[in-house]
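One protein chain omitted, others in place.
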Amino acid sequence: MNPPVTGHQSPVTSSEFVWATAQYESGDWDSAPLVAINLTDSVARYTSLRVSASPVIVSLGSSDVLRYPFLFLTGHLPVRFTEAERANVRAFVDRGGFLFVDDHNHDIDGVFHKTATEELRRTCGAIADLPNNHELYSTLFRFPDGPPTTGHELNGWGDNLVHKNLQAILRNGRVVVLYSSKDYSSEWSYHPENKRFQAIDNTRFGVNVIVYALTR
Amino acid sequence: MPSRVDRWRAERALRLVAFASLMAWIANAARPALARVDVATDSSLNEALPRWTRAANVDSVHAQLDTVPDAAGIAWLGALARGGVGMSWSGPGIPAMALEAFPSAEPAGGVTVLAGAPAASVRVVSDALGPLDTLVGGPTSAVRFASLEGGVTFTSGIQPARVGVAPRGATRRVLVTGAAGWEAKFVVAALEEAGWMVDARVFISPDHDVTQGALAALDTARYSAVVLLDSAGAERARGVERFVRDGGGVVLAGDAGLSPRVASLMSWRVLKRELAPLGTLAGDTSWRGLSRLPLQPTSPARPVVLERRGGRATLVARRHHGGRVVALAYDQTWRWRMAGGDSSRVEHRAWWSRVVAGVAFRSVASSDVTTGAAPLASLYAALGPPSPSVRALPLFLSPSALSNALGVLLFAALLAEWWLRRARGAR
Partner (left out) sequence: MTVAQRIEATRAFLAVTTLIGAAVVFVAVRGLQPNFGGVLPAAAALASVWVCRGVFVRRDVVLWLESRLPELRYSLVALHEDPKSRFRPALEARALATDVRRVVALAGLRLVGVPAAILAVTQFAVLPFLARSDAADGSRTVGHDARRGAASGRDAFSAIIKPPSYTRIAIDTIDDPTAIAALVGSEIRFIGAHTDRVTMPRRPTVLRFGAGASERLVALEPRADSSPHVVLSLPARDTVLPNASGVLTLSASARDDYGIASGWFEMIVSSGDGESFKFRDAIIARTAANGARDFQLSASIRLDTLGLRPGDIVHLRAVARDANPASDAESGNSETRTLRVYRRGESDSVEIEALPPPEVGKSELSQRMLIIMTEKLVTQSRSLARNAFVTESRSIGTEQTRLRKRVGQIIFTRLTGEEADEDAVEAMADTLSPADALLKAASDATGAGAANPLEPAEGDSPVIAVNRPLLEAFNAMWEAERRLGISEPRQALPYMRSALAAIQRARAAERVYLRGRPPKIVLDIVRIRLSGKKDGINPGERSPRASAVAALLERHARFSSALQLLANDSASAAIDSLTLLRVEALTDQPAFASALSTAVNDLRSGRDATLSLGAARRALVGLPQRGSNSRWRGQ
């Protein structure tokens, strides 16, 4: 039972999980507006975690990012951090935050991928393939084959456009930055009510990521 | 050339002197025997002790001290006193002081030193490697040192007090339980980073938990302490009261105190949640994360209030049979770690580690209060209260010396008078 609360509980002061989308200067940070609400819906469906029904958008150049230990960053365009954004991302990761970056393009080694990975490497350290048996793939649901493929990936039809691994930056064995080239932003960009059309909810992996961020 | 009158006057004077000497000699012989007190000071005590022990004609001794002798010296003085030697001591300049040092239960180690001495003196804490800290302010101080070599020496002026530090016992595991969320994540992270071995159970859904470690029943053989992060954690924790009774420790954080399961451990109640005013920084130690559920001690068994913020108790502690209970008002300390500033991560970690160490079960026996820990008290215990300082007579005023001197004077006066008479021609 929760104690009575004095005053309005805003996301700033409540301790619920809040999906925070990073707003950055250089690109189309808002290219996947439905992902936030869809994943929030999924967290509520599968867990009893306290979750805010109102995802937020937080500027990467502002120290407000430190209020939200889970941050999602996506886009199609080049990612170039400003000095303020770089400092905030560095502090965010150093203090224990979890940054989830997803390339909204479904391509190989495109402009977003090259620029984002360069910025992340310069800011947070070496980025490498995450093994497909990492505990990220078993935090809530089990994904024995690693990251689930998305509908936007071509499944090995000679063009090798399937990204077999996610990539990550680790600190003391913990994932602090998770990088995806699999375009989950497109995969999860739909109204939450339309989950009922799916035989298997494709946002389950997103819930795994959130549970990992909250428990590891 | 002296005249006959002069010689005659000199004779009379000499007779007077001889008479006076005789009277004084008789009076000196008749006076009651003075007690022979042998006085030793700090510098001569080491030489005096064996002499006092060997000499047969020592009536009484007096130790006039500026500093307390070492344990061996005190024991020797006590033995002399018990052996029948009249023992007294004085030491008006010796400060009353006390020293205690005990190891921290934190995995990173450390020693807490409690020291007391008159505030006016120069007070320095040292170890085998040299000075560690100079204490200022009130007469008592508590200082935590991350590292100490050898024992601890506390000096007030020139008087030292010394204690050894008991070895720290083996650190057991800590169990953390509560709803999955940022507070659980960062509290477990802080404790693990501080070196604690953590078992954890965080609740994801009514049917599923995320666990770590071979979760066992709460037992002091396995766990030093249990941290209940919220009411959900408190509700599901079994055997907490028995665990604390047996010597374990429990930390009640956030709204954990609202659970009836832990009511028997508390002598306070949890008040309504308060939020920090707009603009408050998360690292502000008044808030440690922007919200808190203040604690209100209830009578009659009031807890020790360890921290107050804004007039509200935010950290309280009490003993419960063999164990300890600490309650925190804070429920969002993770904000302090994330948004508190450059050093917030380290501070958050150190704070949580100290809180858990404060309740952790420890199998180490309290260190005995050794002779060196409270020097003046040790002296009192061995020799009783002090006597006023003894002013030893100068040697030449001792009865035997006076008797000899008066005898010589009498003889000399008589001899001189005889010689003057003979010189005058008289017999």
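Descriptive notes on the structure:
Each chain gets a letter, A and B, in the order it is written, and its residues are counted from 1.
Rule of thumb we're sticking to: contacts are C-beta pairs under 8 Å (C-beta built on N, C-alpha and C of every residue); 3 or more make two chains touch, one makes a residue touch a chain.
Please read these numbers as outputs of a predicted model, since none were measured by experiment.
The absent chain, not drawn in this view, touches the displayed chains A, B throughout the complex. Contact with the undisplayed chain is limited, among B:117, B:161 or B:359, to B:359. Touch with the chain omitted from the figure is made, among A:21, A:42 or A:88, by A:42. Only one residue from B:147, B:264 or B:296 touches the chain missing from this view: B:147. Think of the hidden chain as still there; on chain A it touches residues 25-26, 31, 33-34, 37, 40-42, 44-48, 51, 53, 76-78, 80, 82-83, 104-106, 110-111, 115, 122, 135, 138-142, 151-152, 154, 157-159, 172-174, 186, 189-192, 194, 197, 201, 204, 211, 215-216. Where chain B meets the chain that is not shown, the touching residues are 102, 105, 107-109, 112, 114, 125, 128-133, 138, 140-147, 149, 188-189, 192-195, 197-198, 200, 204-213, 304, 306, 317, 324, 326, 349, 354, 357-360.
Following the convention adopted for this analysis, only the chains that are shown with their structure count from here on.
Interface of chain B with chain A (complex): residues 179-186, 189, 202-206, 208, 210, 231, 255, 258, 270, 272-276, 282, 290-291, 293, 331-332, 334-335, 337-339, 342, 344-345. Per the touch definition, chain A reaches chain B in the complex via residues 1-7, 12-13, 15-17, 46-50, 63, 66-67, 69, 91-92, 94-97, 139-140, 211, 213-216.
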